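Before any comments, here is the structure.
Missing here is one protein chain; the remaining ones are kept as they sit in the complex.
Labels run A and B following the written order; every chain starts at residue 1.
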Amino acid sequence: MTRRPGIFLTAYFWIVIAYLLMPVLIIVPLSFGRQEFMHFPPRSFGLRWYVEYFSSTPWLESTFRSLRIALSSCLLSTFLGCLGSIALERGHMPWRGFLSGMFASPAIVPQIVFALALFIAAVALGMTGEELLLIVAHSVLGLPFTILIISSALRQIDPTLERAARIMGAGPVRGFFAATFPSLTPSIVSAAIFVFFISFDELIVALFVMGDKQTLPVRIWTDLRFELSPVIAPISTLMVAFTVIAMGIAEFLRRKAVQQKSQMGKS
Amino acid sequence: MRRIWAALLLGGLMSLSTASVWAAETIIISGSGGSLTDVQKSVYQEPFTRKTGIQIQNIATTNRISALKAMKLTGKALWDLTELSGPEYQQAIEGHYLQPLDWKVIDPENKMPKMAKREYGLAVASYSTILAVRTDKLPKGKEMKSWKDFWDVKDFPGPRALQKGALDNLEFALLADGVSKDKIYDVLRTDEGVDRAFKKLDEIKPYITTWWTAGAQPVQMLANGDVYYTSAWNGRITKLAADGVPARIIWNEGSLKPSFNSIPVGAKHPKEAEQYLAFTISDAKMNADFAKQMPYPGFVPKLYDYMSKEQAESMPTYPPNVAVQFESDNSYWAKWRAKLDERFQAWLLQ
Partner (left out) sequence: MSRSLSTRALVLPGLAFLLVVFVVPVLFMLKVSFTGETAAGDYFSRFFGSGAYFSVLITTLRVSVVVSFLTLLVGYPISYFIYSRPERQRPVLLFLVLVPMWMSVLVRTYAWMVVLGRQGMVNSLLLDLGITATPLKLMYTTGAVYLVMVQVLLPFMIVACFSGMSEIDHTFVRAARILGASPGYAFRRIFLPLSLDGAVNGFVLVFMLSMGFFIVPALIGGPKDTMMANLIEIQVEQADWGFAAALSVVLLVATIAIMFLIRAASRRFTFSLAEGTRP
């Protein structure tokens, strides 16, 4: 469907993007303010809160901890979700409905109840404050989303191609990777994105089980109880800037690669 | 068979953890986290570690009563010392989650006031829920002085806020209704008294822009000009003024609340925790340093000798401020909070 979208749809797209980016447009100028309080527009400008952020070990540590946990849980959860979805969709599973329901349950049980339950288990086993515990917890919270997305993709992909590959002598693993996996990639990527951001912004479980190893949302929350430190503005700004730059570089490299390829084709 | 399964599950979880082993000299303190803990670290904990060699690990916690309950259930105490609000302290005693303190170790010279020395806790800090006012929004020539004025929407028009929940609001309502400070809880202990408080709240309800839930909210709303008058925790209001926002604390009829440090039953290092408590009250100057950075002062005598008058005036336990406030009744709220909050919730939805 590479039909050109109409002007209305294009305009609509940019309006919605403006709506989505509104908080970013507010927070970025705030991060360059110098006051004690978040006041918009800032009355005076400076790098005060950036200095504060980079000179604060707790803030930096919690930023990297959150990134680490989000990345690990998105890998683990997507992997488990992928295997589970294949079994559910291609294994002629008995009790399929019940199993799908089970996998959806972490998204339906209130997080605070899961947090308390996990806390009791973790205290009993003496493993509170472990990053691994939170990775495992976030992976479970991500499972409903990975299973839902990847299963529904598998339902739409025609199994004939994989069957053909198997008949031609490919093993089950090779057959899957050659025939099914390529069309599954968009869903796997979007499932991974889901889990990453669910973990990156998860507060309640982390607050219960993480002890002295605070994640970024926990750090923001504990600050918020007494005051809202403007340090959160530079953090958010840096995150956005970092991803924009990374995306820009990737896009630049890709274009260059395409260019080189076409030049090589000419010579 | 069931046991084998249980063993397998446990084994699986255990192998995931790299069992944390603490050196004998580390005490674990559960507190508020954030910048409050940062200041505690630099003022109390680092000097304490230098002096005694005992390390301190801070963990940020909420829902402490639930956490203590879970620890009791599993028979494993994670914390050596925990911060508790007044009502939490009372609930923790009723749940038998705390162990009594040895005052001979903590306060050998017996210099602390009685109010700060409780059987299961040391009152280490205090804060007040006070009335905060944007002075530039007041009608010309008028001053807001009490909760009666807060309720007076004719003479003091403008958007207002209060905390979401029954705590403090019932007291404020009774004060606005003419009950004197020392009679509040006598009145609240009767059914008619509670009805009276809710009836008074009916009057102000349409004028409340929002019912705040996080401590930073009223401060931010005053800064934005979203509300002109609000209840708030005393902490940051003075700094608002320093930042160019004309806001002021009305100490009159504020609700003063001590918060406690207590040792959970089964704590692994109760002796070291008591040593730490003793250290924190050993030097009034140190306490003054803390209060200057975080206006939640403790009860160490002579604290105010180390502060300028201006600084002292922004503290909830400064004697002239104490004189005009009332002390929030922990035992009342520990007993009735759940019920009153339920009623408050229903009242909000009416």
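The working rule: contacts are C-beta pairs under 8 Å (C-beta built on N, C-alpha and C of every residue); 3 or more make two chains touch, one makes a residue touch a chain.
Here the structure is a predicted model, which is why all the values come from computation and not from measurement.
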Residue, one of B:43, B:116 or B:208, that touches the chain absent here: B:208
In chain A, positions touching the absent partner: 1-5, 9-10, 12-13, 16-17, 19-24, 26-27, 30, 38, 40, 80-81, 83-84, 86-88, 90-93, 99, 101-114, 116-118, 120-121, 136-137, 139-140, 143-145, 147-149, 152-153, 155-158, 172, 183, 186-187, 189-190, 193-194, 197, 200-201, 203, 216-217, 220-221, 224, 228, 232-233, 236, 239-240, 243-244, 247, 251, 254, 258
Footprint left on chain B by the chain that the document does not show: 9, 12-13, 62-63, 65-66, 68-69, 73, 91, 95, 159, 164, 208-211, 213-214, 217, 220, 224-226, 337-338, 341-342, 345-346, 348-349
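Rule of thumb we're sticking to: only the chains that are shown with their structure count from here on.
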Contact set on chain B toward chain A in their complex: 10, 13-14, 16-20, 28, 32-38, 57-63, 66-67, 70-71, 73-74, 76, 78, 214-216, 219-220, 223-224, 233, 235-236, 239-240, 242-245
Interface residues, chain A side, partner chain B - complex: 35-39, 43, 58, 116, 119-121, 123-130, 132-133, 136, 207-208, 210-212, 214, 218-219, 222-229
